[in-house]
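Here the complex is missing a single protein chain, while all its other protein chains stay put.
When the chains are written out, they are named A, B and C in that same order, and each has its own residue count from 1.
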Amino acid sequence: MAQTAHDTHAHAAHAEHHDHGPQSFWSKYVFSTDHKIIGIQYGVTALMFLLFGFCLMLMMRWQIAYPGKAVPVVGTLLEKLLGEPAKGGVIAPDLYNVFGAMHGTIMVFLAIVPLAFAAFGHYVVPLMIGAPDMCFPRVNMASYQCYFLGGVIMLASFLIPGGAAQGGWTSYSPLATQIPTDGQTYWILGMVFLITSSLLGSVNFIATIIQLRAPGMTWMRLPFFVWAMFVTAFLLVLAFPPLEAAAVMQLMDKVFGTSFFLPEGLFVGGQPADHLSGGGSPLLWQHLFWFLAHPEVYVLILPGFGIIAEVIANNTRKPLYGYRALVYSVLSIGFLSFIVWAHHMYLTGMGTKISTFFQTTTMIISIPSVIVLTCMFISLWGGSIRFNVPMLFALAFLPMFGIGGLTGLPLGLSYVVLQLHDTYYVIAHFHYIVAPGTIFAIFAGIYYWFPKATGRMMNATLGKIHFWGSLIFMNLIFQPMFAQGMAGMHRRMYDGAATYSLANGQDVIGALSPGIIKMNINITHAAFGLLIFQIPFIWNFFHSIVKGKKVTGDNPWEATTLEWQAPTPPPHGNFAEAPHVYRGPYEYSVPGAAKDYTPQNQAP
Amino acid sequence: MIQKIKDLMSFPPLTSLHGEKVDDLILYVHYLMGALFLVWIVYFVYVLFRFRSGANPKASYTGYTGHVSTYMEVGVAVIEGILLVGLAIPLWRNAADEFPQERDAKGALIVDKEGKPAVTVVRVTAQQFNWNFRYPGKDGFFGKQDLKFVSNDNKFGIDPADPNAKDDVTPPLGEMAVPVNKPVIIRLTSMDVIHNYAVHPMRIMQDAIPGVSIATHFTPLKEGKYQITCAQLCGNSHYFMKGALNVLSQDKYDAWLAEKSKGAATTLE
Amino acid sequence: MEIPYNVKSRPDTGLYNAKLGIWLFLASEVMLFGGLFTSYVVLRVNASAENWPHGLLNIPIGTFNTFVLIASSVTVVLGWAALKMNNFARYRKFQAITILCALGFLSIKSIEYSDKFTHYEIWFKDGHRQTGHIHQDGKKAWFWNTKTLAGAPAVKDAKGNVVKPASPPIAEFEFSPDATHYSDAAKHTKGEPAAAEHKESAHASGEHAAVKVKTADIKRLSAFVPAHSTYFAIYFTLTALHGLHVLIGAVVIAYIWGPGAKLWKTNPEQYVNRIEVSGLFWHFVDLVWIFLFPILYLL
Partner (left out) sequence: MTDSHGHDGHDGHDVQAAVRKYLFVFGALLVGTLLTVGMYYVHIPSVVITIIVALFIASIKASLVACYFMHLIDERKMIYSLLLATAFFFASMMVLLIWAMFDPPSLTLLPAYQGK
């Protein structure tokens, strides 16, 4: 109903912009209804959160490598800010759990999704389909504001007594409700805002893609990126609400003393909890959580696929291989992602029938992923490959996602999970997908669309330094984790699993060897290395906005899709005249054509 | 050879009967993954080299037109199907449904040649941040358990009226022992939050969830000391929640149990 | 450039933007309430008979409220039809009834709520349980629980001024029990969903005479608040969330009815669209209640 109140005001808003009267800073950059500004707002905010999430992780990695030693450089600051839990600059176990839960939450909900989906989606999708804006510009603005508020709440929760949520990003009940601090309450409230935000955003995306395609832009002429966003938006619209329901119930458990997720006979803090009515089920939370969270992981990767497809098509100078197969694959990934969720729950006492169902769907869903990757790989054949910075990141994405995806296969088999559940193998599995995978896709996207948004290029040399440094250190961080996980080292270990190491008794069979424990230190060093190689990027990013080389035309990459046919940077309302589409999205190197690219809106 | 591969992949030592099959399945899947990865990466490097813009300034509009990729995709699907139907599902049935028999049809304990129970049954109740173990005692019966009896003096909710409870054995917190070469059934639950009982050399891992009791089983093959890892985040001392699993010869196990059962009845109430 | 299809339908999809938008939004609402309904089923199946109260809600009132909501749904659609016939005055009348119905629904709901907050269940130490009302100084006591009986120390602000005086422990209080207890009744009439209607009458008229209850005999005391039992937990969660939807819907409809009506003069087509879109939301709210009512009141 929010739409009803807002959407149609757009008309008035436009009229106001038409006369190009001087706009105040506030209405232009803060309370803007222009999809491009909103995209940039999302992008910049989410990059900050990405950096913040990374910093949390660096402190955790320090603690894992050097348990009980004060965090260097920021130790005193931590103590000042957080007090007791960071006494003497040393991270206490509670604080470690705070950082862990918030690293996961921030990375997933405040950094990667807002970047890959919201930022690129808002900026690029309307341009790509030849629309003047999104369907509901006001709703769009509200979506960003909800995201921002959600972020503020999450950040604020660090500073309350006892700190932020400590139950992991999965927030399993009863643990999440039993920790006696308010962090979890803040987490839930923050999540409600974030859920609202993605709901508003994705309703808008879907409506825009269905309604505002330019004349001639048929479904099978949509750039693959738009398809990826379309499916992602559906995942968000339909999978998030059950988590919202679960969040409301957990909030009731936390605040009003109900027992949705708490069974009878529970002990709280070592005492029988007879103030609770009981009768709830801890497994219910897990089901509702994973019903969202599995589709959510595809939300993390599908926009990545989309970006990569654009960059690869552009830099091989040839059409994507198997466009239809790609489209049908993402559609089936989206569809199937709703019915595989319990593969995160194999060890919750699952019988043969259920586990058979979920193992089977999990194996089936890997097939469209294989198809997507295969199409991308084969697209390279016969191309004329330009190795510019976006392309380097896009190319690196392929094997990195490959490693992450392939290691999902063993995890999909319940019998294997007897050995690997909740170990660093799982951590490595999904980080290969989201870190050198999605983050690389995001970098590729930033380098690729930067000239459209700013009219300036980013520096290629710095970009290459950034690329090679990131690629090497990412692998140095995550590759050893497979070995650690296989050896039985578990995640969420405050002391880096020192408790379970051989050092505590030479005669213990299967204790973690010194070699495995030592990897902790190497990984941490690599993580700091990764940080150092982000500096060229951050500098490049800000410096190029003002000082970068100016682009000479609207289409510096000589691309075919519509966003490159708009003025640079596109004004409010996007296109000088409404585009008309005559052909598919990747008409590169068409035999007989004058140039090696034929824009979608070029009349035949 | 296989052992070499396992060492290379840092598998932990293997000391249980079914563990071999877990390892095999892990290895088979990794062979598939390795093969795929290798094929693709070789192709990838070759393509990047051959079709770099310097060497191939004019791209081909049609690109690749053969069918190898389709065969590969079908191949992957078939192999996954075989692994799933041939191994993963039957094995999981074995783990989740096919428990070793503890009693015969008449309800009498099945015993071995020496008259000792053929199957060891242990009840495990996890708590923040330790492990409680219970053994059924001489009669082989646990006392009835019901959450409605739970109170501060009766943390497991044992029915005080049940005579079977009297000889149950409760060793000290965090200490568990089982005889070697005999199937063990553990029944897991938790008092407060979700924990996870993991012993890697035995290749077992199972959530302990309050309100439900989940059973799992394994057969230890090697005497020695093992450690029980808590594999599910359960609070600020999760990392420290370690238990001891001692696999003993039958004689030593009997002695251990006898020693722990002294005064067993009093540890209850 | 103007955003197309804000007012007119796009020819190939046959929809205007807001209509597609609201349907997408409703799809997500289906999943939201779907998650809660699913939880309801799980919790219900999980629960033992004694822990799932029956018949504590007032069915006649609930039925009446159902009528109120259905009526409001009809007036929305009639109002819209009136506008289609260019009869603005008639639309105003119908929509006014809608808004009144919404307010009526919410008021009745809050009466029901307050009734629950002053209705108690006592778990005695000897195992038996009783429901009824607590009177204190001749007034109905609100929101008591086991902790209330222990009394509370005075609350002071930072400067040491007493904000709330200390309440002494309560050793004994006046309790007017209902005629039967829901779980006893369930045992008598094995398996029947009913057992309630004695209950209702008991509640309405035949309350037993007040008795004195000693705190020392009590294991647990709870009003019919969410913490009382999983049933009340889900009851309050579902109805409060639904109530919130009613409230938001009413505000939106009232806005379009009142200050938003200027649009009728400048862009009638768009105005009608708004009525349709807000109407779709309103019908959905009605639709949710159609399921909520039997599930919570009758089953």
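Keep this in mind: a residue touches a chain if its C-beta (ideal position, glycine included) is under 8 Å from a C-beta of that chain, and two chains touch if they have at least 3 such contacts.
Bear in mind the structure is a predicted one, so any value in this text is a computation, not a measurement.
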Absent-chain contact - pick from C:S48, C:S114 or C:S167: C:S48
On chain C, residues whose C-beta touches the chain left out of the figure: 7-9, 13-16, 20, 23-24, 27, 30-31, 34-35, 37-38, 41-42, 45-46, 48, 59, 63, 66-67, 70-71, 73-74, 76-78, 81, 84-85, 191-194, 197, 269, 272-273, 276, 279-280, 283-284, 286-287, 290-291, 293-294, 298-299
Sites on chain A contacted by the missing partner chain, in the whole complex: 210, 234, 238-239, 242, 263-265, 281, 283-284, 287-288, 291, 338-339, 342, 345, 348-354, 357
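What we mean here is this: only the chains that are shown with their structure count from here on.
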Intercentroid distance (Cα basis), chain C paired with chain B, Å: 46
Between chain A and chain B, centroid-to-centroid distance (C-alpha), Å: 32
Multi-chain contact sites of chain B, meaning residues that touch two or more partners: none
Sequence positions of chain C contacting 2 or more other chains: none
Residue ranges of chain A touching chain C (in the complex, touch as defined): 1-5, 7-8, 10-11, 14, 131-133, 135-137, 139, 199, 203-204, 206-207, 210-212, 237-246, 248-249, 252, 256-260, 274-281, 284, 288, 291, 573-575, 578
List of chain A residues in touch with chain B within their complex: 92-94, 97, 166-168, 172, 174-175, 178-179, 262-268, 270-272, 278, 281-283, 316-319, 321, 347-352, 355-356, 359-360, 363, 366-367, 370-371, 373-375, 377-387, 395, 398-399, 402-403, 406-407, 409-410, 413-423, 482-484, 486-488, 490, 492-495, 497, 499-500, 505, 507-511, 516, 588-591, 596
List of chain C residues in touch with chain A within their complex: 1-7, 10, 13, 15, 17-18, 20-22, 24-25, 27-29, 31-36, 38-39, 42-43, 46-48, 51-52, 145-147, 219-220, 222, 225-230, 233-234, 236-237, 241, 248-249, 252, 255-256, 270, 273-274, 277-278, 281
